[in-house]
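All protein chains of the complex are present and in place, except for one that has been dropped.
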Amino acid sequence: MLITDPVNDFFNKVKHERVLVMVALDVDALCACKILQALFKCDHVQYTLVPVINKSQLIKEFEEHKEQYKHIVLLNCGGNIDLLHILDPSEDISFYVIDSHRPIDLVNFFCEQQIYMLLKHDEDEIAAIPDYDSIYRDYDSDDEDSENDETEQVSKRHRFDEATLEKRRERKKWEEKRKEIIFDYEEFSFYGPSAAMLVYELAWKMSKDNNDQLWWAITGVADQFQNKKIGRDKYVSSVLELQGHMSRLNHRDEDDDNTKSVNSVKISFEHDLDLALYRHWSLFESLCHSLPTASAFKVWTNMGIKRLHQFLAEMGLPLTQCKQNYSFMETKMRDNLQSLVEESAEKFGLRNIKYQSFSAQCGYNHRLCASDAVYSVGALLEKLYSKDSQAAGENSNFVDSLDSLSRVTAPKMQDGLELAKLQLQAIKSSVSSFIDIGQILSYGPFLYTAVREGMPDYKYFGKPIFLNLFSHFLLNSYVRSLNKTKRERAKNLPLVICAPFNVDDGTTIIIGIPPLADESRKNLFGNAFLHAAERTKSRTSHESFDSSIITLKNEDLSKFLDALITIMS
Amino acid sequence: MDVSHKSSSGMLQDYMSIDDILMSSERLPSVFLVPVKGLGFLDASTNKKDIAVGTKMDLPLWLVLSLAHPRKKFISFDYTKPYKGTYREILKADASVVDLHKIGPFFYAFGQQLLTLNHNESLQMAKCLVLTFMERFRKIMDWSVNAYEHDNSERQEKLDEVERNLFKLGQKSLQSFQQWEMGESRKLSSSELVSRHRKRKRDMSE
Amino acid sequence: MDDLLNVSGVSNDDSDEEHLTAAQVLEKLEQAWMNERLSPNLMECKSQIVEIMLEQIEEMEANIQRAQKGDLKISLHRLELDRIRYVVSSYLRCRLEKIEKFAPILLEREKSKSDDEPSKLSPEEFAFAKELVGNVDNHFKSSALKHMPRNLQNIALHEITSRPNLDHYVFLRVHQREEGVIVDPETDDHAEDRVDLEVGAQHLMRYQPIEQLVENGAVSLI
């Protein structure tokens, strides 16, 4: 059921118990986990942290821990699946779900005890959920009718009077309507407000929030925007709220006597350049590897490179400066870089190159902006590890990522940034090769492409975060690479990508992303994959918490895609 | 390694201290005043059976201490070079530049033991010991109390054992203060004993 | 809660029965702990203070069990108990270290001291020292001495092990005024050096002249 007062209904109830915290492996979940850890530290709450990659691991971990723990907190997992059904917990175990995956599972939402959902209280969130009566009839009146039907089928036949006929017809109509409502409700999968934001508001209500926790909330929201989970409008509304908190905690030091000490975190807001990691890279590299600029300049063609050079010349930045690391550029260039880029951006067809963003500074070293942190933590989460140490690798990645978030100046964060650069370079090279040899095919209702095993860095593509980033980058670049007429049509086509997931047992991972034009980021592939799998009986596994990512056996791939085409056209 | 305590009675106070044992093995030129039966083999230069009066030999300090004791007077001894007049002048001139380690790592300790036996120059030598330490004290203190990033060895070259120990004490307390200031003392680190132990257990289990 | 605890003959000898609050006993314990850590010689054993403190800790532990779970007070009380336990264990550990180093001499002194003098070792410490010296003796005998010629075999442990250096320089702070403390004995080239200790002053001098003052609390080591 929905928690109305998170402080009493959730935190105070959990405070004196042992808590099991299950965390999904995405940056937003990690940030929410950091804030929760800080709150638990304040009240000496005993808790155990368990990273969960997918549903089967969720079940396995639950089985393992269900005796000792009566209170389980789920971060960014379990919201969109029927927990009571798949876990079938004993009576006294209660779940507290803080999840940004939508649509919320109706059973979770409506059941009175055991499942407690923490949601943000804005109207359209709650309005989207169909009201109770349209889904569940109060069973008492209907119940005995349906039971009786099966058992006393024979003796009933002679009582065909008007009333039961009328009631049965009305119930059938109600059931049609119910099926239809549920179908509409579950058709699209999308993302609600960030989990980190929810936990931060809990901290704020208990007046235990501080700058570090605000920074984690900001990173959580930035993760959603950067990985295209939420549209720009939702991002802007979250940013407004965060700004309120930021000015409360980082009062501009007008009165100089209480200037904050230099080595405490200071957060500031600005309209920043949408260039990936540009503070930690050279301007040139960042331009080539950021989604908006790479696709606008079509950097995979040498004509594109020439235009990029023209762009730099237009701005009056000598090439040597642009090739140097950002921190070594001349200060005057660095300072008015933003205005320079903005002026000449229009001429080169770069739309909304700037976006609202936060950056944090601690001590005298470089500022870290939210998107840098997201790239770095995402890269750490999915660092490749040798096959045999599967479990150890996962845990060490989880621990490293948490560690990198512990402080703005955490050394682990720097390693993450280096890893992120490698990943971006892998993305750019694969995008250019895909577009050069025209590997993106139009399958009618959607575009399709496949990552072969032979390709360099193919191992990266098995990871959800990387695959998601790559697919958006590819779709953007592909649409930009078409000529005027084809571009209009391609803009409204979603994209499906499959890549090798686990070479040994021959499985591939499939991801579907909504079309470019659709700002609402609503994704219909969740349902489409389900129906296609049923129809073709192919051995798929819908393990991931994000319904638009599934894995299936290589052999079933072709028949699965055909079914998908028929369903979607 | 704390400074071993010498009592004024001259007896080697710290029987167990390794430094004392090392120090008292250093040799002193000494002359036998009394014939000694049956110990000729001690004098390598001759092959006679016993030691005649007047033979010169270098005897270790622990032997000299008992043989040259004021009451017994079996041998007479002379100071080694560092404690003689010429060196004392050098020390008086500028003690802080003299390399005490080269001329005998246990300069002070050895000197103090010698003072327990009377010798015509012992008074001047005693005064010289005190003045030397006083002279060198300032430099040792300044060196040891401020952090010296690159290695300290060339600073410690000229110091004798006692001074080196003082230098280490100063460095150690300075480092622990700086660590405390940077908050390291708040971090809990597992003692090496435990981590070594755990490693062994892992080897056994594999 | 802070009932008065009768602590007999702990410090100043005028009233043998002395009523101190728990806080004052803790203060005395911390004073004894500081003195023990800084003095070159083993001090008188304050076993009674240690007993009282351990009782206090048990009592407080019982209170904590009874209090209802999750109260902020509990963790704060537990924090204080940890601090006191640290002081007590550090005090006892420091004494054991000294006993280990000077065991033979301490035993020798125990034998030769007159009865009215308070013993420096608590019964358990005395047993520990005895056992230690016994073990060292057998070890020497079994490993080396029994192979040596007869007249070299007996070795007087208390003569050869190091003895506490009473001339060790210590820092001290004065609590009760004391005149004419002889700092340096009479020698030919400089006259006897006496000094007056005013309350609140901090001095640096050899331990030997002020050993008694530290024992009776007139002066404390810092």
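To keep things simple, chains are lettered A, B and C as they appear, and every chain counts its residues starting from 1.
As a convention for this text, a contact is a pair of C-beta atoms (placed from the backbone, for glycine too) under 8 Å apart; a residue touches a chain by one contact, two chains touch by 3 or more.
As a convention for this text, contacts and distances are computed from a predicted model.
Student: What does the UniProt entry say the missing chain is called, choosing from "Membrane magnesium transporter-domain-containing protein", "Large ribosomal subunit protein uL14m", "Mediator of RNA polymerase II transcription subunit 8" or "DNA replication complex GINS protein PSF2"?
Tutor: "DNA replication complex GINS protein PSF2"
Student: Which of the displayed chains are touched by the chain that has been omitted?
Tutor: A, B, C
Student: Which listed residue (C:R109, C:K130 or C:R206) would be found touching the missing chain in the intact complex?
Tutor: For the chain that is not drawn, the touching residue is C:R206.
Student: Have a look at B:S76, B:S122 or B:Q156 and name the one touching the chain we're not showing.
Tutor: If we include the chain that is not displayed, B:S122 is the one touching it.
Student: For a quick check of understanding: of A:N210, A:Q243 or A:S442, which residue touches the chain that isn't displayed?
Tutor: Of these options, the touching residue for the absent chain is A:N210.
Student: Thinking of the whole complex, not just what is shown, which of B:S25, B:T46, B:S66 or B:S176 touches the missing chain?
Tutor: The one listed residue touching the chain not shown is B:S176.
Student: For the chain that got dropped from the picture, name the residues of subunit B it touches.
Tutor: 2-3, 5-6, 8, 10, 108, 111-112, 115-116, 118, 122-123, 126-127, 129-130, 133-134, 137-138, 140-142, 144-145, 162, 165-166, 169-170, 172-174, 176-177, 179-181, 183, 185
Student: Determine and list the subunit A residues touching the chain excluded from the picture.
Tutor: Interface residues of subunit A facing the absent chain: 41-44, 207-208, 210, 257-264.
Student: Name every residue on subunit C in touch with the hidden partner chain.
Tutor: Touch with the absent chain occurs at residues 1-2, 22-23, 26, 30, 34, 37-38, 56-57, 60, 72-73, 75-77, 79-81, 83-84, 86, 90, 165, 167-171, 183-184, 187-189, 193, 195, 200-206, 222.
Keep in mind that, in the parts below, only the chains that are shown with their structure count from here on.
Student: As a test of understanding: of all chains, whose mean C-alpha position lies farthest from that of subunit C?
Tutor: Result for the farthest chain: A.
Student: Hey, how far is the Cα centre of subunit B from the one of subunit C, in Å?
Tutor: 32
Student: Approximately how many whole Å separate the CA-defined centres of subunit A and subunit B?
Tutor: Chain centroid spacing, subunit A to subunit B, equals 72 Å.
Student: Distance between subunit A and subunit C based on Cα centroids, please, to the nearest Å.
Tutor: 65
Student: Give me the residue numbers in subunit C that touch at least two other chains, ranges are fine.
Tutor: If we look for residues of subunit C contacting two or more partner chains, we find none.
Student: Which subunit B residues qualify as touching subunit C in the complex?
Tutor: Against subunit C, the touching part of subunit B is residues 4-5, 13-17.
Student: Along subunit C, where are the residues that touch subunit B in the complex?
Tutor: 159-163, 165, 167
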